[in-house]
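A single protein chain has been omitted from the complex, and every remaining protein chain is retained in its original position.
So, subunit A:
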């Protein structure tokens, strides 16, 4: 379907958008400003195809090539007088903020259901009773603090480079977070819960690890936020600041992940609960994959990237 228009050849470029799979002509834009960005072109495309809002559009120069970035300028692309762009539908999108808030609110709420021993979880005689172990109350405070911190960071600290992710991710992510939260909370708050073998000593040590790592994780998030001005998508090498917690940047690319794993190890030691240890292990595996990816893109993007740094574990991984 050619979208007609007066072919004004004096000013503006022409852009045609074809479906990457079928090569069908989806849209023809004439009189596009040469300085127009891909973001602006996406907005124009949405006007003719409102079901494809900009976040779910992937436009590229080659049907099998990489997506063009929103900031790319039409004039700077290697195209002729008429730019041919190929469109792929990324599927329904959901904002990162929405996903994070949902992912984190779940565990916060679910854990409390088990902590307060809401009916139908444990036997009826335990409904709304309270554990007699101090560590169980402490664990609830730590777990809740952890997720409240995450929620607040999502709202006020993080600066996201991508606005959206595919919709199906929210189901996958929530299953993971909510599922594990329920599994852990079930045992920690169980009437037959067994407190740590080494008693108060073990709990104190674990708490120290947890608190230090939570502070560390928060410090890194703040340091990363300060690297990037509001509304921008720039990327810079992170460096240690005056805050000692950020000195871990000397040894790893993603100390936020390092601290996060540390927090969960602390929590596992505190509760001496195998499901917590398993959750830490799975989380560690995933974060290692992310850290390696991040590390690789730092290396690719910056020639002068500090060579001593490892992705997530100093000297090792």
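Note that a contact is a pair of C-beta atoms (placed from the backbone, for glycine too) under 8 Å apart; a residue touches a chain by one contact, two chains touch by 3 or more; residues count from 1.
Definition applied: contacts and distances are computed from a predicted model.
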| item | value |
| --- | --- |
| Missing subunit (named according to UniProt) among the choices "Cytochrome c oxidase subunit 2", "Very-long-chain (3R)-3-hydroxyacyl-CoA dehydratase", "Probable rRNA-processing protein EBP2" or "ATP synthase subunit delta', mitochondrial" | "Very-long-chain (3R)-3-hydroxyacyl-CoA dehydratase" |
| Residue in contact with the excluded chain [from A:17, A:41 or A:188] | A:188 |
| From A:92, A:274, A:299 or A:317, residue that would touch the chain that is not displayed | A:274 |
| Selected from A:22, A:51 or A:197 as touching the chain missing from the view | A:197 |
| Positions on subunit A where the hidden chain makes contact | 187-188, 190, 192-194, 197, 271-275 |
